[in-house]
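Let's look at chain A:
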Amino acid sequence: MAPSAKQSVNSKSTVALFVTCLVDLFRPSVAKAAIELLEASDLVVDVPLQQTCCGQPQYNNGDYESARRIAQQTISLLEPYDVVAVPSGSCAGMLIAHYPKLLTGEWSDRATALAAKVFELTQLLASLSNIRGPTVSMGPIAYHDSCAGLRELGIREEPRELLKQAGVEVRELDQRDVCCGFGGTFCAKMPDISAKMSDDKLESVRRTGAATLIGGDLGCLLALAGRARREGSHLQFFHVAEVLAAKAVGAGIGENEG
Partner candidate 1 sequence: MQQRSTDFLSEASRAIQDSEHAHFREALGTFMPTLRDTAVEEFGGDKRFQALRLQFKAVRQHALHHLGHYLAEFAEEARSNGSQVHFARTGAELNQRVLEICAAAKAQRVIKGKSMVTEETALNAALEEAGIAVRETDLGEYIVQTAGETPSHIVGPALHKTEAEIGQQFLDQHRLGTRELNTAPEMVAEARAVLREQFLAADVGIIGANALVAETGYSMLVTNEGNGDLCANIPDTLIVCTTVDRVLPRTTDAMAMLRLLVRSTTGQPITCYTSFYGGPRRSGDTDGPRQVHFILLDNHRSEILASDYVEMLECVRCGACLNHCPVYMSAGGHAYGWVYPGPMGSILTPLLTSLEASSPLPDACTACGRCEAVCPAAIPIPDLLRDLRAEKHQQRITPRRWRWGIALHAWLVQRPRLYRLFTGLGTGFMHRIAKDGVLTRLPLAAGWLSARDLPAPAKETFLNELRRTES
Partner candidate 2 sequence: MSASDAEREIFARVRGASSKAAPEFIHRELAELVQPIAAPAEGSSLETFVERIQRNGATLALAQNRQEAIAEVARFVTERHGQRRIVAGHDPRLAALPWRDGGLLPRFGEANGEDRVGVSYATAAIAETGSLALWLNRENPALNNLLVEDHIVIVDGADVLDRLEDLWASKSLRDGSRRPRGLMMISGPSSTADIAMKLVLGAHGPRALHVIVMDKDQR
């Protein structure tokens, strides 16, 4: 279900970037790209230093008590801002779709209020009228929709429109609504099934003929890149923010910076 009644965003809005823990640890260039893209649209970007993780590992492993405490911490940290941008469908989905039902009473109300201000990055960028990204020159790419972005947030056309505006040819995967096998801790708990799902997805990418896979969720990309590397594939993986900020050059995810 798509979130309703979103906060309107204008150039005076102060945007908090919720970096997400995976981007923080594995791919800082995604955060840098996100900041550039938001600032290019005249938004004021702030990165709250006290942010850590949205609590999905606890939530999805059924440790609701810890997940609630982490959710409360995240809500307290982000609610002073006008807008929150998240370069991940699954973390944005956690804040938007899951915090309100995880929490009760006053906290649930605060979660709902925050949810109206949280945007997945491409959704936010696509909603801005004055987007000014660079023109990107790269070969055709295949796009992977993350399940949370697609089904919890209804993100489908936004990243494609942005890529098109930047001059990038997007090739569609067959079965583009099927999971890549990441699933957070799922991929570590059920590695063989996860690998089979990733293989199916990678095969689907190969059928497009594109040499690069782009997505909006680093979790999916890490899992797919890790599997591709294990299997000796030369596919390249970048986050959509990196492409839009013309930073998808050099080492892709899981490649040697050399």
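Here is how the candidates were picked: all candidates are chains of the complex that A comes from, given by their letters.
Basically, a contact is a pair of C-beta atoms (placed from the backbone, for glycine too) under 8 Å apart; a residue touches a chain by one contact, two chains touch by 3 or more; residues count from 1.
Here the structure is a predicted model, which means the values were calculated and not measured.
My understanding is that every option belongs to the complex but just one is in contact with chain A. Which one, out of 1 or 2?
1
Along chain A, where are the residues that touch candidate 1 in the complex?
Result: residues 19, 21, 23-28, 31-32, 47, 49-53, 55, 57-64, 66-67, 69-70, 73, 101, 147-148, 151-152, 175, 177-179, 181-198, 200, 222-223, 225-227, 229-230, 251, 253-257 of chain A touch candidate 1.
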